[in-house]
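Worksheet: one structure, shown below.
Only one protein chain is missing; all other protein chains are in place.
For chain A:
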Amino acid sequence: MAQLTHRSANLLKPISAAVFATRGLTTASTTPITVETSLPFTGHKIDPPSRSVETTPQELLSFYRDMALMRRMEIAADSLYKAKLIRGFCHLYDGQEAVAVGMEAAITKKDCIITAYRDHCIYLGRGGTLLETFSELMGRKDGCSKGKGGSMHFYKKDSGFYGGHGIVGAQIPLGCGLAFAQKYNKEEHVTFAMYGDGAANQGQLFEALNMAALWDLPAILVCENNHYGMGTAEWRAAKSPAYYKRGDYVPGLKVDGMDAFAVKQACKFAKEHALKNGPIILEMDTYRYHGHSMSDPGSTYRTRDEITGVRQERDPIERIRKLILAHDLATEKELKDTEKEVRKEVDEAIAKAKESPLADPSELFTNVYVKGFGVESFGADRKEVRAVLP
């Protein structure tokens, strides 16, 4: 593996690294380290970026922590769902954390991200708190959408996170719209419109892509290819599963979505490209351990061996852990302590979220229209509950 060459190159470092280790993870330095991505990038009508990614120990450790947090959050959501505290539809992201974390490392909060319903971790990456996440999932007032949206409708306007959408593919034209506004306002920012391999077969994607290309919008379409569209495998749904090539006249890049550094490099590259030349498609080759949603066991259309195989060979958190250990940035014990911390944080957030009050009945009528419209809404029998929509 590429890490071996770096081990030998960093022979000068061991002592200082050990010093860091004893001082604890909080004082990790910003001295640059170069890592190689696990696989080279494949380009479509574009020259792919280099495999060498610049990073720092601080970044490596933060990647680890962030992904561990996301993983723990999703597992906790699984338990809460089984305990019937979360209801309805719940789509979990565990296995795909590298995409969220790598993307955030390459961009700013002024760049926009929009995604579909597998949005809990992206929300967290955009600056959402655990409390807001769990409160929303449990339908409480403190949730990011005041408990009215649910798992599929997380939004965070102040950090450029536009959701959170339930209908497959509908967020892509929205994403191109965000890019349109960015171009209109002459901002030097981009939009990442994320979708899955299932949504890649939606007509609206190609319509939006055509327009984005026509007008050179700074839109980056990110296909999170986890190889299954709900219960149907990609080869059974798409004639051409090379999603990065499906843009035809729009350049594309295929990225190992389980490698956070590959994602980071690709997103950085894409941002530079989109600001100059218009849309680009990124295909993130990733995998989800859970089924499509909590009502899908995830084992009727794929084997358990496949799932455990991916977990052993390509797990994103494992990869970062190996990198950290290889570079002597932390010991096994410290990483375990981080995981314990993260677990505690999640448990505390859940406990706090459980205490959060349920939404008040009057909330039923708020935010239907923007304030001041004065529309009246009658209760079921025209007499019982009556409110003027605020």
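What we mean here is this: a contact is a pair of C-beta atoms (placed from the backbone, for glycine too) under 8 Å apart; a residue touches a chain by one contact, two chains touch by 3 or more; residues count from 1.
Everything below uses one rule, namely that contacts and distances are computed from a predicted model.
According to UniProt, the chain absent from the figure is "pyruvate dehydrogenase (acetyl-transferring)", selected among "BHLH domain-containing protein", "Protein transport protein SEC23", "pyruvate dehydrogenase (acetyl-transferring)" or "DNA replication complex GINS protein SLD5". Touching the missing chain, out of A:Gln202, A:Asn277 or A:Thr331, is residue A:Gln202.
Residue A:Arg140 is the one among A:His44, A:Arg126 or A:Arg140 that touches the chain not shown. Note on the undisplayed chain: of the listed residues A:Pro40, A:Gly127 or A:Gly166, the one touching it is A:Gly166. Within the full complex, the residue among A:Thr55, A:Ser151, A:Gln182 or A:Thr286 touching the omitted chain is A:Ser151.
Although one chain is not drawn, its touching partners on chain A can still be listed: residues 87-89, 136, 139-140, 145, 147-153, 165-169, 198-199, 201-203, 229-232, 236-238, 300-301, 358-359, 361, 363-365, 368, 377-385.
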